[in-house]
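One structure is given below, represented as structure tokens, and several questions about it will come after.
Excluded from the complex is one protein chain; the other protein chains are retained at their positions.
A, B and C label the chains in the order they appear, each numbered from 1.
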Amino acid sequence: MVELAALSALSLVMLSLGAVAWGGGARISGLVYGLSALACLGPGAAGIAILGGVPPQMLTLPVGLPWIGAHLRLDALSAVFLILIAIGGAAASVYAIGYGRHESAPERVVPFFPAFIGAMTLVVLADDAFSFLVCWEVMSLLSWALVLAHHRAPEVRSAAYLYLVMAAFGTMALLLAFGLLAGGNGAYAFSAIRTASRPDSVAVAVLALVLVGAGSKAGLAPLHVWLPQAHPAAPSHVSALMSGVMTKVAVYAFIRVAFDLVGPLPWWISPALLMLGASTAVLGILNAMMADDMKRLLAYSTIENIGVIFAALGLALAFRANGMTAPAALALTAALFHAFNHMTFKSLLFMGAGAVLTATGRRDLDGLGGLIHRMPVTSVLTLIGVTAISALPPLNGFASEWLLFQSILLSPGLPQLGLQIIVPAAGGLLALAAALAAAAFVRLYGVGFLGRSRSDAARDAREVDRCMLVAMTGLGSLCVLAGIVPAFVLDALAPAVDQLTANRLPQQMAEPWLTLIPVAEARSTYNPLLVFAFIAIAASASALAMHRFGSRALRRGPAWDCGFPEPSPATQYGAASFAQPIRRVLGSQILRASETVDMPPPGDPRPARHRVTMHDVIWERLYLSVARGVVYVSARLNGLQFLTIRVYLSLVMGSLVGLLLAVALWH
Amino acid sequence: MLLVVALAPGLIGLVRKVKARLTRRRGAPILQPYRDIARLMRKEAVLAENASWLFRATPYLVFAATWVAAALVPTFATGLQFSWTADLIAIVALLGSARFFLALAGMDIGTSFGGLGASREMMIASVAEPAMLLTVFSIALVAGSTQLSTVAQVMAMPEVGLRVSLGMALVALVIVAIAENARIPVDNPATHLELTMVHEAMVLEYSGRHLAMIEIAAALKLLLYVSLIACIFWPWGTAREEAGVGAMAFGALAYLAKVATAGVALGVLETAIAKMRVFRVPDFLGAALMLGLLGTLLLFVSRSL
Amino acid sequence: MTGTLFHPLAVILLTPAVAAALLAILPGYRLTARLNVLASALAFLAAASLFVVSRPAPGNYLLVDDLNIVFVVLNTFVGLTAAIFSASYIGHEIDSGHLKAAHVHFYHAMYQLMMFGMNLALVSNNIGLMWVAIELATLTTVLMVGLYRTHEALEAAWKYFILGSVGIALALFGTILVYVAAQPVLGDGTPSMIWTGLMAGAASFDPAMLNLAFVFLLLGYGTKVGLVPLHAWLPDAHAEGPTPISAVLSGLLLNVALYAVLRFKMLMAAQPDALAPGPLMVGMGLLSLVFAAFMLYARRDIKRLFAYSSIEHMGIITFAFGMGGPVANFAGLLHMVMHSLTKSAIFFGVGHVAQIRGTQRIDAIRGLTQSHPVLGWGLALAVLAIAGMPPFGVFMSEFLVVTTSFARTPVLAGILILGLLVAFGALLLRLTGLVFGEPEGPAVPIRASLVPLYLHMGLVVIAGLYLPPAIVTWFQTVARLLG
Partner (left out) sequence: MSGIAFDIAHLLAGGLVLVSFMMIYQDRLYALLNVFALHAVVLAAAVAWQAHIQAAEHLYLTAAIALVFKAIVIPGALHRIIRRLGIHRTVEQVVGSGLTMLAGMGLVALSVVLMLGITANSDAIAREDLAFALSVVLLGLLMMVTRRNAVSQVVGFMSLENGLILAAAGARGMPLVVEISVAFSVLIAFIVIGIFLFRIRERFDTVDVVALDNFRGERR
């Protein structure tokens, strides 16, 4: 099986090289995307086989680091993420067959795209530090190139720059982490790392470094700043891959190290992780609430979901450190499930945004509106996506968040008071994030798809082609299916969870009516299938009843609007106005949002202006000061470029005399 | 299930009646909401030109979600047939779904009032939901479950006794309930054409049978919260699963009494206080949030002592 | 020396010498350029054949061992590709009137003379001969740096000359000190200047004398390596000379000087009572790395930018060798080879770019991937490679250096990481501006071969993914030799 996965990855890379050889233009774009969708089947099949009970497999190739070789391994954890990559990759590829036709620079997208999927696949398969990091960084590099597809825009270039610098930063952290794990003798194979024992301090240092490394790729605050710039800058199918899949590869890296490689960890690191995840979630979604660009909003929401996943992982670590394997399994299941779900709905939403972009050429919310009439299928699919991402039953987003809340509710069993206090607080933050997510996506959908068209482009939008719709439909039905029968997914995740926490959820498929019973029936149950059925029955019954017993008459008329209808679409609630209440309530501190109103006195014909300014505190305090520091130091050092030969000679002499003195003193 | 639907408008009527009496009006009869709904059902529905299918589907969805949620709350007896379908968290989320679609419907026509209502509703919800969940946490901590039937059974046991945390949770839950049901001081259900309205602004464009569905759903939601509070904090009289018909009947009577009490209390409260500014609401709900968190923390402290 | 005239070793030395003499006489640009390539190819073939031919026994003057064979093969290979590149480059310079035919004449002769000097320095078994050879190579490169006779070029050549001369003088003093240290043990005359003899007897040398000698040698040859604060000549010499010479300077001359430092480091290591050379090298390496990394940001000239990047990488290599141990030494060797290949590839690319756009100013060059996709992407690959991105070989060596040093001395690894990141940020910033964005400026049609660039990059990619076992064992042997 591991051969199958590796071969598929290799064929994806070859496909890229082939695309380069063929010039990578629009001519072959459909073919390349089609083949890459096919190639995604390989890893998917391999992953399913492993989860189906095939034992883990290893493969050693004579490439990579000379005296180690490239180790590949396919175990249950890899399999979970392999399936995730395969689904996301295949959907994006199918979508791209259609989307790629509208691409202005196909030669900058097509050659990199298959290899990007291939690199992600190999990251998940890698079983030694060197192969892992090579694939990891190649993945960054290829996505960087994809982000730069529309390189003429300065903001794209700066986004890509920031992205790759942050990626390099993360890689350096991972490099250090693996340096610690492998030790001075260079035991880079994961099998060797796993068996070595290390003191707590080293383990914690490794975890911190991996958190930085994987977190910077996943978008964990405060290392997230690149994400809302880079993800939207890429072509939409690439955005879908980056947000939906690549962040999951980062999550995989963290899980692999924290749960598998590093060994036992002390409990006191988990509260930090938990709070980091929870605050990332709130920060991300709050920014999403304020974003005016549809894809940027989605990118910020990715940050939120990553925060949720990391919080769940932190919780799992807390349980595991205390030997509570069952709750640890529950929290880890929640994390993996949420990772899967986020892949489905975030890819779907980015594809929806891409469809809108194709149809209208715009992604600013205030230029859209009314698309539900013009693009009915896209609108329905996007509605599924926003419902799922807002964690509303009976779709899949809720199922995973419900599991997470269930595991939070098990926190009283933890022996440490600190954890007992922190976990509910984090739970509150996560609830806040979930509620804000609903608000943010009501805003996205309400402003972007509902209401009246705000621009000619939106008014003349046409439904997109079949390939794109097929891909979106596939993801949309996954959202629904995983929401209605989560038991199926949970049982599939069980081997991976078992591998990492030495425990698993009870078999869910065996429960009557496919009910989810994570702990015990008396404690908590959720049956999405029945909930869905009840809602469907109740809604249709009530509709029938209404039409049967009530009036069936229907008349179209102008909107009433409390008696003040205004024909101009500009009077609708826009993106900024929708965000205003939350901006005032939560944004004034966290985002330092401030409003200035310039109201001209009566008689003055100039228009009144209302201006909102927001500050990204993390960006300004952390990143800009680092950048300023580097510029300052380099400016100061730059003086050394313009000295005279005499001064340079003095430097030589100075070092000579200094060293001689040192030698003299050394005696 | 049908019972709650039947009962819900009555509670609304009761609250209105109490309020009218307290302001020295005679007020409409308690059954007036039933008549309103029946009339609305018979009327033709006027749709704005711009309304999409979502706008038409929403009332039924909202009603269905609320109804399912309401049906999951034990009213006069625990261990209802399908109460294992979802727990308290799922109930909260179902109400969230209803609100989500209602807000979308508010945005659908493309009017300024609809958006105004939707955005404020979501803002209030974004503070109310965490408060609700924290309350759920502290309740679940005491009861060891989020399954409402179990919770009610545990609460009915004498050893639970009186706890500060539960008191806090109660206050928090009441605040959330007021906010969620658009009652004074958060929102005024009796007003239109006011820049401070929230819920009514969202449903401004609805008419006829659609409006009827939304009105029923709103009433259901109020009843749901009342039942919830009753079943958790005042489980007295609730029949157990295995109880006989007598106990059931007694439970039903007790339940009716509890609902009536709650209705009267709500009416009194609404008359007594004034509506607050929209941007004060988060402070109000923030208090609930704090109470919920404090309740949870106190539980830990008292347990670990 | 036991070999005949046809022994590869003799060919390596004689070909450039004879070619230099011939080129000095022969007229015509085309002929000389071809002869230059031919001679370089011959030298490379001879060097490559050193693998198969049995090695001559070390003599009084010449030596072939595991260590210098790496350098010789690399040297002749890059010499060959640079000669191919230079044929088209110089052709364009003549066409565009930047150079006169007479200068070219001189240029090719000097090129071979420089190759002779470097090859001699690498295969010499005699510390005195090595010193002479390095001085020869330096002098020829000084002349080539000043080839354009512009004010800037003369300024750069002059600076290079003076600083280089002082460095050379210090190295000589160190060499004399080594001799003085060896003389009581090994006896008068030549035996005390021969590597093989010195290494064998080093354990009984006077440690204090060796310490003193090493200080002078490190600073003297370190000037040539471009270690901070002795680096001042390097950026200007790279920037103002003809680009093939920049490639050779960065790719080869620095290595040759580093080779000398390594030899003396081995000598120091053989005397346990002497000062450990490691910390000194680690310190200077880190200083060079961090300093150069920050200097990258303010650069406005594209060749000067990559010259500073050479300083940065020399810092990394010196750091790796200073750390010592089989893995770090392996990484240092690998890094050195990869840097030579990559950096010369970059200069090949940059040379084309500068000719196409008619300027070396970074902010006047944009959008290369748009206007010249093959060149632009080639340059992008090379710069990403030098910045330490996989799947290129530089990543492998940086991986080894960082991971091993972090496990041993976390603080030093932290500084190393800082330098690498700062440098990465600067290189990427410039790269983004160069190859992306709206193309700007003139686009002179250049009929030039990009084969050397892609050949180097191909090798670097292969090395990054798969090092042939033969090379690995060979590097490991050398790494053990280096201690």
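Everything below uses one rule, namely that a contact is a pair of C-beta atoms (placed from the backbone, for glycine too) under 8 Å apart; a residue touches a chain by one contact, two chains touch by 3 or more.
It should be emphasised that the depicted structure is a prediction, and the values quoted were computed from it without experimental measurement.
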{"item": "For the chain not depicted, the shown chains it touches", "value": "A, C"}
{"item": "Residue touching the undisplayed chain, where the options are C:212, C:254 or C:394", "value": "C:212"}
{"item": "Selected from C:166, C:227 or C:389 as touching the chain missing from the view", "value": "C:166"}
{"item": "Of C:240, C:312 or C:398, the residue in touch with the unshown chain", "value": "C:240"}
{"item": "Touching residues on chain C - with respect to the absent chain", "value": "128-129, 131-132, 135, 139, 151-152, 154-156, 158, 161-162, 165-166, 168-170, 172-173, 176-177, 179-181, 183-184, 187-190, 192-193, 206, 208-209, 212, 235-236, 239-240, 299-301, 304, 361"}
{"item": "Contact set of chain A toward the excluded chain (per top definition)", "value": "641-642, 644-646, 649-650, 652-653, 656-657, 660-661, 663-664, 667"}
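What we mean here is this: only the chains that are shown with their structure count from here on.
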{"item": "Set of chains whose contacts include both chain C and chain A", "value": "none"}
{"item": "Chain with minimal offset from the mean of all protein Cα atoms", "value": "A"}
{"item": "Maximum inter-chain contact count - chain pair", "value": "A-B"}
{"item": "Far-end chain from chain C, centres as C-alpha averages", "value": "B"}
{"item": "Between chain C and chain A, distance of the C-alpha-averaged centres to the nearest whole Å", "value": "44"}
{"item": "CA centroid of chain B to CA centroid of chain C, Å", "value": "78"}
{"item": "Distance between the centres, which are taken as Cα means, of chain B and chain A, whole angstrom", "value": "35"}
{"item": "Contact footprint of chain B on chain A as seen in their complex", "value": "369-370, 372-373, 383, 387, 390-393, 398, 402, 405-406, 408-409, 412, 417, 420-421, 424-425, 427-429, 431-432, 434-436, 438-439, 442-443, 445-447, 450-452, 515, 521-527, 530-531, 534-540, 542-543, 546-547, 549-551, 553-566, 569, 571-574, 577-582, 584-586"}
{"item": "Touching residues (chain side chain B, partner chain A) in the complex", "value": "41-54, 57, 60-61, 63-65, 67-68, 71, 82, 84-87, 89-90, 93-94, 96-97, 99-100, 103-104, 106-116, 118-120, 122-123, 125-130, 132-134, 137, 140-141, 144-147, 150, 192-193, 201, 204-205, 208-209, 212-213, 278-279, 282, 289, 292-293, 296-297, 300, 303-304"}
{"item": "For the chain A and chain C complex, residues of the former touching the latter", "value": "62-67, 107-108, 129-130, 133-134, 137-138, 141, 148, 151-152, 154, 157, 160-161, 164-165, 168-169, 172, 175-176, 178-180, 182-184, 186, 188, 630-631, 633-635, 637-638, 640-641, 643, 645, 648-649, 651-652, 654-656, 659-660, 663, 666-667"}
